[in-house]
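Just passing along the structure, written as structure tokens.
Not every chain of the complex is shown here; the ones you see sit where they belong.
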Amino acid sequence: MKFSGSHILTVDQFTREDIDTVFAVADQMRPYAERRRITRVLEGAILGNMFFEPSTRTRVSFGCAFNLLGGEVRETTEVRASAIAKGESFYDTARVLSGYSDIIVMRHQIEGSVAEFADASRKPVINGGDGANEHPSQALLDLYTIRSEMESKGKPIDNLRIALIGDLRYGRAVHSLCKLLGLFDNLYMTLISPSELALPEEYTDALRAQGHTVRISDNLHNGIQGADILYCTRTQEERFPTPEEANRYRGLFRLNQAIYTEHCEPNTVIMHPLPRDSRTEASELDNDLNDNPNLAIFRQTDNGLLIRMALFALILDVVDRVHDSARDVGWYTGPPGQLL
Amino acid sequence: MKFSGSHILTVDQFTREDIDTVFAVADQMRPYAERRRITRVLEGAILGNMFFEPSTRTRVSFGCAFNLLGGEVRETTEVRASAIAKGESFYDTARVLSGYSDIIVMRHQIEGSVAEFADASRKPVINGGDGANEHPSQALLDLYTIRSEMESKGKPIDNLRIALIGDLRYGRAVHSLCKLLGLFDNLYMTLISPSELALPEEYTDALRAQGHTVRISDNLHNGIQGADILYCTRTQEERFPTPEEANRYRGLFRLNQAIYTEHCEPNTVIMHPLPRDSRTEASELDNDLNDNPNLAIFRQTDNGLLIRMALFALILDVVDRVHDSARDVGWYTGPPGQLL
């Protein structure tokens, strides 16, 4: 893929080589994301951070990634207040908003809306999530985390044993991740879910066609044995026909430290696209895992910054110039101190 | 008008000479708005972008205009969350908020609210829309677009034939535009609307008193013949007593390519303050006009950036210094590339 000027709409755009490119740039972003250096390479550029569906985490992550490259962020946070609510087409919205900024991140609950928007946009568009369809930066940060976690254990992504757990039907993060994983070699995938929330067949079929082993299970304890990676998910209640139906499945698969100790390899990595539902009726990933060093869920969100910075740098074609304007950070960047 | 430090509350403030001043500065802003150059002249300045009525387009446009001059933007997006909802007066709100920023843009649904706010403000205030009353930057960008579009056809604003179409009663954009147009010479205005949504008499009377010809029509096909400019509007349903009443008038005047071809001069310019209502029951400006090069509606919103940058530069008195800090843009600014 030629990144310069490109829309990022779906993980289908990415070859294995493209992924290597994004990850190599993400690695270079680490000193900036970790506040050891600052860069001003995008000073004067504007991101249109257009979230027509509520979101805090993803919106703030994209915004911070752009700020960390020196750019400015203008944003919107809901559809209710927008012209779309007055009957404006995505075509018009795109034509107008793309006159204001240098690049746009868009989230909207309607599947396909972001692609329709991008078609009419005069500036590159990144899909920040279109309903149950795609959320490519999430899939990239998940894959990048898998690579980073296993790298320190001396393993490549190829040949990994990965268990996906929970609502595999409605979770778009899982769907996109499966597509990216499919590009690698010889994976051993275990899909653990209630049968009603199984991964749609198109994904299992594709994985098998690419030569991966796919095992299906509805038993958490058996399914997680021998895995290198556990990828847990929240029940996506907002995508279910009714809240009651979502409630039926909430809390069916709960991972905690005791289960982990009994059934997992000592270094099995635990991931989750977040937010995890910590209400007692759900608790798919128990808080007693918070001190487990293999819990990678916050390294995932940290990596999200790197991936989003990399996408901005690649699309806006400034990778080679990021370091030109770099300088040391002059303020306190350590952990918070103890009170009194 | 002395622009430096002035509030911009109403188009009544502007003489024809003032308009020339704004437009000349707007012309100078083009390289920055089009990302051929960046300027940092307002680095360190803060815009208080106070939208107490929902808006995406206008709010983001003002915010981007300020960012493009190098300044920062702090903003609010609704009245519900504000102190005004706890009984705070506009006087207090203005005294407080004007202590935080260098300049304020305010929108509020109550007519006259922005003027009341400005009275107490310790910093210059731009009216971003106060109910059905005023929205001066919209009128300026509309007039600027008329000038630009006709300039390329070798015509000045004087002597133009302009048709205003649709809800001329509640559309504040139309009202303010009429006031500005009135400053020019010998216009031929056709007002096309259902009689219940006619332009209020104060505007027609004023135009006639200024020597312009005003013709009133309720027939779209006849009315648009011979016009240089068609200015279409959306039914302003939010200003009607009831939604049902608004529904009665929606879709009465629909312009499309076939009607345009049959009844208009070949180069008639099509304008609309946006958003246009693209729902099938409305569709005042059909999507089949999207490829018509005379459709100027997105040039209007692009021009909005220029006009708002010009107002900021004039009020904050930095016109002469905009170019001092200018430099070339170092990132990708072309159109989005093709996918895969």
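To keep things simple, chains are lettered A and B as they appear, and every chain counts its residues starting from 1.
In this section, a contact is a pair of C-beta atoms (placed from the backbone, for glycine too) under 8 Å apart; a residue touches a chain by one contact, two chains touch by 3 or more.
In this text the structure is predicted, and so the values were computed from the model without any measurement.
**Student:** Assuming 2 chains are placed, give the number of copies in the entire complex as this structure defines it.
**Tutor:** Number of sequence copies in the full complex, not just those placed: 3.
One rule holds for everything that comes next: only the chains that are shown with their structure count from here on.
**Student:** Compute the rotation angle for the C-alpha superposition of chain A onto chain B, expressed as a multiple of 5 degrees.
**Tutor:** 120
**Student:** Compute the distance, rounded to whole Å, between the mean C-alpha positions of chain A and chain B.
**Tutor:** 39
**Student:** Show which residues of chain A lie in contact with chain B when the two form their complex.
**Tutor:** 1-2, 4-7, 9, 12-13, 41-46, 48, 72, 74, 76-77, 80-83, 86-89, 91-92, 95-97, 99-102, 118, 121-125, 315-318, 321
**Student:** Mind listing the chain B positions that touch chain A in their complex?
**Tutor:** Residue positions touching the partner: 35, 38-40, 54-57, 59-61, 63-64, 67-68, 70, 72-73, 77-78, 234, 237, 274-279, 282, 287, 290, 297-298, 301-302, 305, 329-337, 339-340.
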